[in-house]
Structures are given as structure tokens and as C-alpha cells.
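Omission of a single protein chain aside, the complex is shown with its protein chains in their original locations.
We just call them A, B and C in the order they show up, numbering each chain from 1.
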Amino acid sequence: MLRAGSGAGVVAALAAAGFFAPGEALAAWAKDAFEGKSVADAMKAMGATASGASGDVQIVASDIAENGAVVPIQAISKAANTQQIAIMVEKNPNVLAAIFDVGPDVLPDFTTRIKMGETSNVTVLVKADGKFLTATKEIKVTLGGCGG
Amino acid sequence: MGARIPSALVVAALCSVASFGVVAQEKDDAAKGIEAYREALKDGNPAELFEMSGEELWRKPAGPKNVSLEKCDLGLGAGKVEGAYAQLPRYFKDTNKVQDLESRLLTCMSTLQGVDTAEYVKARFNTAKKNDLVALTAYISGASNGKKVKVSTKHPMEKQAFELGKRMFFYQAGPHDFSCATCHGEDGRRIRLQDLPNITKHEGALAGWTTWPAYRVSSGQMWSMQWRINDCFRQQRFPEPVYASDLTVALSMFMAANANGATIQTPGIKR
Amino acid sequence: MPSPMRIRAASKDGITEVRILMNHEMETGQRKDSAGKVIPAWFIQEVKASLNGKEVLQAQWGPSISKNPYFAFKIKGGKAGDAVSVTWLDNRGETRTDEAKVT
Partner (left out) sequence: MTQTIRKIVPAAAIAAALLSAAPAANAQSSWGKQADDKSFAAMLQSGFQNAGTVTTDRLKQDETQAFCSNPAKANSKAGAKKAAEVEKASLATVKYPADGKFLGDWKNGEKVAQSGRGLTWTDSATQANGGNCYNCHQIDTKEISYGTIGPSLHNYGKLKGNTEQTQRETWAKIFNSKSNNACSNMPRFGHMGILKEQDMKDIMALLLDPNSPVNK
């Protein structure tokens, strides 16, 4: 699991999230990973100490975002036995945007929209067969509107 | 303007020849990127969330009289929502005024629900009262999606609203000397990377008129046409237009009539 | 109470594509209001989805997900008439669940 080995983080996350209703067996939020200030920090918190770029990881996104508040991203893994997919934005204050668990019933293919404070590399991290694979793409964020 | 060519223009012509290859290439890449971005946004417009809440507001009894807006006459008869937005603004006999969707909603809130609408006129945008009106416009405009714009200028007051709107469109004032036409009076212009429709022509008017109300990703807000016009005047460095005033309705009449025959694509999604 | 989600689920060739719009501010905790006071972070942290009551997906989000989030994913299996249910939980402990029929 990406969040393995962060027992303290689990407790902290529970506290940060207030309380869960009885019976809500939601997985703990990976606080340490989400508070990572660099890609290295976030990856370390997710247990990804060693990783390599791979053609099996795909990022579908436009090269330019007309506005950084909403940047559409599709993250796809072609790797066998994909377990998790994470999206990271290198220059955001907290780099980790999302972690998706890939159970037996879903395809490793997720689309969402993220915020980007400025032009930055976006990295998709895939955990497959216990190994970590990445793909990185630069997305330019432009200024817009009359306010400049 | 006209044949008078400022010296800066000459410079521009020179340099666009000098560095044509590079500049054109960059522009193409940027334009392509923006196009891909807009395409990706189309699937899943958060405006749908506002359509849902707008429909709820439409059906929910409210105001001192505790009745819903379902009997509101938007021009096609009491309670008829489908297609109504495509024919607004129009002249209404009961108020003896030309009204756009938002000014008509105020009329219905006042007459049907007994609401003091002055509070709604005064409220800032992005506060509860205005947000309710905007959500209603999302729902009602959505019920005209796919319909053709069919705005009449036959009634003398409709005709006059159009002429007043046109004159307003070209009216320059304020420290920056801007009018609506400064940005929306020529083809193929843009501010930063945002394309500016030429509203004086059918193609431009339809690009503008048929895609508002719209969800704006830059602010995460749903904007009605009244809000759009309000913010244009803000950036023109004009004083603030009064919500649902004859002035704002006249400008809408000018745009809508220029867009006649085009297909409504509301609610839209924008930068 | 949090506002409803918009859920669309369509089945084709044995795959059910789910597209969700959620109503949420997704406040980062980095912004300041007009008085200069930091606006506290307020964002969805966890999302779960199930098909006919069986959990099929879990996701964890940070504040970098856009306001009024859009989220799309694909379930193996599913057919017209099946029920897709989605739940989110935010950092204030607020939660919302909505359901849609697969078309």
C-alpha cells in the first residue's frame, strides 16, 4: 500500500478529519503524503523510495491550461497488477493531489480536475506489482482575463 | 480607426514579417493547447449543479405568500419554461416593459411570492440572494438548450430597447475611454488568450449570447448574463450598472437580436 | 446539509463509465479573505463508490482538487438498471451520499 508504514500518520489523519460516524470504515487519509512539500517527500511518504519512468503510465492533459484553477487530468496505467495511482503537481504548495486505489472492480483510468498555482511538471505515480512507475508532463498555466 | 494608420501599427506590420515563422509557430501551439483544454472541460460542466438547485428553487414555495414560481409567465404563458429563454428579452404587457430573464424573475417573485425584490437588486453578486437568481437562470436557460434564438424587435418598445442597446454599446467613457465596442467591435481579437466575439455581427453575437449563463472555472462561479454585463462594465472602468435595469436589458436586446436564429447552448462553461 | 451530487453512469461493452460532479468549495487553506485572514482549509478527503452495494472504489484527495470537483472512472461490469452509489467525506467530517441508475 502507498500509505504503508505511517501508523502515526493514520492517527493524525483521523484526528484531522474530525470523527467518522460509527460504522464508517473509511480508510485513513494519508496525511503525511498529502502534506509533502516536494515530489520526493510525497513519494517517500507513500513508500515509493525507488521509482522509474515508464511508458505504461499515461497522462492525458492539454499542454496549456487557460486557467490554473481547473486543469483536467486523466491518469491511466497500462501496467499489469496496478494497485494505486497518484497525481502530483511539483510546484503546488502541497504536491499530492489525489490517490486512487485500483481494486479488482475498476479500471486503472481516472479523470479529474486539479488546481495548479503556476506552470509546473505534473507527475503520475503508479504502484503496480509492488513497484513504482512514473510519467511526467509539463503543463503551462497562463494568465488570463483583464486583471492580468 | 478607418484608414488612419498609427505608427505603432506600421512597426507591428514590419516585425510580424521579420519574425513571422517564430511568432506564428508559438501562437499556433498556444492556440492548440487552449483548444484541447476547452475540449477537455466540455465533459462535465459544473453548471449542471446549478441547474439542479435552480429547478429546486423554481418549484419550492417561498416568500411571504409561500408559493413557488411555477406559475411565472416567462413570455410563453404561465408556467412554460421550455424554450422561454430563447425568446427573451421581450415586451411584457403586464409590466409595460421590455424584460430579460432576470428582470422578469424579479417581477414574478414580487407578484407571485410577495417578495421585496429591491433587496435582490441591491445584493452583491456571489451572495445568497443573487446566487438564487443565478441558479434560476441556469435552470431556465438550460430548458432552452438546443432551441433557436427568436427575439422580436417588432413592438415599438422592443425596437427602442434594441436601438438604446446599440447606442450604449458604442458609448465611450471613463478614465480608459472604453466602450463595449473597444473589445467586442472587431473580428478575431482577443484579450490575453481569451477570444473576444464581435458582438456587432451575427457570428460574434451568437458566440456570446448563446453560451451564457455559464460556469466560470477561474472563479468556480456560475454567472448569469446580468453578472457578465456587470463585470464587463467593471473592467471598462465604468460605474456599476443597476441590476436588471433598462440599460442592461437594452444591451441584452442588442446582443440577442443580433444572435437571432442561432442555437442556444446554455448553460455554458468558460475560463 | 451538503448539496447533492450529479452522477451519470453509462454501461457499454461490459464497462460502466461513471462521471460525477460534486458540490464543494475545496478551499485550500492557502487563501486569504479581503480582511487578510486565512480562509481555513475545507476539502473532500475521501471518496467511495459502490455498484449494487458492493464497494468498487476508494480515493483520497487533497485540497488541490478543483472547486466543484469532477471525477470520472470506469467499473468493470455493470448493466442498465444497476445502482451506482457515491459517498464523499470532507475534512470537517461532513459527508454526502447520492445514487444513480446505470443507463
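Here is the rule we go by: contacts are C-beta pairs under 8 Å (C-beta built on N, C-alpha and C of every residue); 3 or more make two chains touch, one makes a residue touch a chain.
Predicted model, so just to flag it, every value in this text is computed and none were measured.
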Chain not shown, its touching partners among those shown: A, B
Selected from B:T182, B:S219 or B:T263 as touching the chain missing from the view: B:T182
Residue of B:S68, B:S218 or B:Q235 touching the missing chain in the full complex: B:Q235
Contact residue for the chain not shown (choose from B:K42, B:K60 or B:R192): B:R192
Candidate in contact with the missing chain, chosen from B:T107, B:N131 or B:T248: B:T248
Residue ranges of subunit A at the interface with the undisplayed chain: 64, 140, 142-148
Contact set of subunit B toward the excluded chain (per top definition): 1-2, 4, 6-9, 11-16, 18-19, 22-23, 26, 30, 96-98, 157, 160-161, 163-164, 166-168, 170-179, 181-183, 185-186, 188-193, 196, 234-235, 237-242, 245-248, 250
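Following the convention adopted for this analysis, only the chains that are shown with their structure count from here on.
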Distance between the centres, which are taken as Cα means, of subunit B and subunit A, whole angstrom: 37
Distance from the mean Cα position of subunit C to that of subunit A, given in whole angstrom: 16
Chain centre separation (subunit B, subunit C; CA means) in Å: 30
Subunit B residues counted as touching two or more neighbouring chains: 217, 220
Per-residue multi-chain contacts in subunit C, two or more chains: 66-67, 70, 72
Contact footprint of subunit B on subunit C as seen in their complex: 3-4, 6, 19, 21, 23, 25, 66-68, 70, 72
Complex contacts: residues of subunit B adjacent to subunit C: 43-46, 48-49, 52-53, 215, 217, 220
In the complex with subunit A, residue positions of subunit B that touch it: 29-30, 32-34, 36-41, 191-194, 217-220, 235, 271
